[in-house]
Structure formats: C-alpha cells, structure tokens
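Only one protein chain is missing from this complex, and each of the others stays in its spot.
Each chain carries a letter (A, B and C) given by its place in the written order, and its residues are counted from 1.
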C-alpha cells in the first residue's frame, strides 16, 4: 500500500494512495499507523480520496488507529470519503464515532 | 452503436463511438454501411480510435463494407487502430487487404 | 427470455484474489435487469458481501492447509441474487454472533463482517455438514 505523509502545524496528514483497503492490504495500513504514532504523531488526518472500496477489516484498522490516537490524547480524523466508503461508515455507525470532513483543509482547520 | 459521420471533399469519414465491435453489435455497423453506400458514399474512412476490442464478426462487417465500396468503384480505408484491433487484422492477414492509416488525416490525404 | 446467470469460482484460499472476485461480482450485477441507480448500489453491495464472506472463509476456516481452496457461487435466478460461500473448516454458530458495539467506548477492531452481511442481504444462513459448510445468502432484486 502506498502513502504520502505531510506535517502541518503539529498535525500529520496521511494520504492513502490505493483504490482498495481490504483484508489483503489492511495490515500495511496498521503498520503505517504504528510507525506514525511511534514517531511523535498524535493528531492524524487520514485522507481517503483515492479509496473506492473498504471492507470491515479496513474499517477495523481505522478504528484501531482511532484508539491509538486517543491513548496518546490525540485524534484521528478522516477526509474525502467516496460514496462506497461513506456507506460502509454509515452501515456500521462509525460515522458517529469519527470526525469526517469533506477536504483535508476542513479537517486541518478543525484542530485550530 | 454510435457513429459520427463527416463529409470531406467527396470522402465520408465515419468515427465509431464504441469500445467494442463484436457479434452483439456488429449488425448495427453493417446497417450504417448500407445506409452510407445507399446515400452516394463511395469512398469511406472508418476511424476505429475508440474501439479497443474487435471479434471475427466485426472484422466480417468491415470486409463486407470493403466489398460494397469496391463494387461502387470506391475504397474503404481504416484509421487509428488500437493494439488489440491491429493484432486481429494481422492474425487474419486482413492488414494486407485494407489500407490502414495512423490518423484520419493520413487516410484522407491518400485519396488525393 | 430468462435472465439467469450462474457463476461458480474456485480459488486458492488467499486474500490476493479478493479484487478479482469483487470485480466479477460487479460485472454480474451490471447485467441485472433493474434501474441504473439500483444496479449501481447492488453492484457495490455485492462487492462487499463477496469480500466479507470470502475473508471469513479464508481466515477462520481450516487455515492450516496451504493448498486449501475456497468455492463461491454467485447466482441470479428469478428475481433473486444468491451468494454461497463454501468452507471446509470446523464451522461456527452464526446465530451466536453478537451485534458489534456501536459506541466509541466499547469499540472493537473486528466483528463487523457478519453484521454487514446481515444488513445488506435479505437472508443469511450458515449450514454445517460433514461434507463442508456453506454460508448462504439471498437478496430479492425485483
């Protein structure tokens, strides 16, 4: 799985460069979360613009990232959900748990 | 099947607006050929730029158009063959029968 | 003319085939006779259902045999869409699987698959037998 990561005023933004997050690659996302949280990231925006498909294991890894961030007294927020991804969050009620933004900029703004 | 047709200095150019010509739609191409040849077309350039896949029934319809044009003392020429389409012409040796051009302009130029 | 389609697929028991199977499911859904938007929704739901069902068969059933295969059937028949996923593992009790927790306090990383299947399909059954188990799902598409 490919990522691009940027730092902006203490917040890490991770762009997921993959059209699917499923049981075949979700472990790679988990590893990347661990790497970021081990390297002084507390607040993380995960941008899902390129992700067209997510399954329950992909949701699970985002939940685990959310919990990691909370433990560090930070927050994991999401941006740019495509329609299938959005439906999966709604179906599993996770849209009530995560802060979800239309764009990365909106997400960044919310930390201010 | 969708087409766009233009007249340029006595030559008809037909753009095939479809990604496949196969046994499911090749009759529509045949009908369009008949219509054009019945309406004073003699020289015809068929542009296949949008066609990514052709089967033997599609080749057959082009052969029948070629024969129609010959009967009227005109020629049917082809332009913009994508790789799968080109392979099919080579496999069936039809590239030796048809005049095939890289662009519509090259094909038009050859009538001069 | 009837519009029945039946596809039986056998693949090695590995998640690398998920993309292939979901694409096949999407193509089948696109042939279903129904309004465009319904078809689009069905197509992405079928992709999810195939993924969740297959991942369970791959991960939870009989994972010790490296040459293990999984078998999936996608069937469109008389206004119903059927998905059947066969496994040869120890099986489990579908009715005993609880709903996931919906609040951030008790939130788990896993345990959403069966819930998703139940939400997207009309019926979900798991039938165990000596010759193998099958997760059988049906959705009305008329």
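General observations
Keep this in mind: a contact is a pair of C-beta atoms (placed from the backbone, for glycine too) under 8 Å apart; a residue touches a chain by one contact, two chains touch by 3 or more.
Please read all numbers here as calculations on a predicted model, not as lab measurements.
For the omitted chain, the shown partners it touches in the full complex are B, C. Remark: the omitted chain is touched by one listed residue; of B:36, B:59 or B:108 this is B:59.
Interface with the hidden chain, as seen from chain C, comprises residues 1-12, 14, 16-17, 20, 23-24, 27-28, 30-31, 66-67, 69.
Mapped onto chain B, the footprint of the missing chain covers residues 20, 22-24, 53, 55-57, 59-61, 63-64, 66-67, 83-84, 87-88, 91-93, 96-97.
Keep this in mind: only the chains that are shown with their structure count from here on.
Between the CA-based centres of chain A and chain C the separation comes to 26 Å, rounded to the whole angstrom. Between the Cα centres of chain A and chain B there is a gap of 51 Å.
Centre-to-centre separation of chain B and chain C, using mean CA positions: 45 Å.
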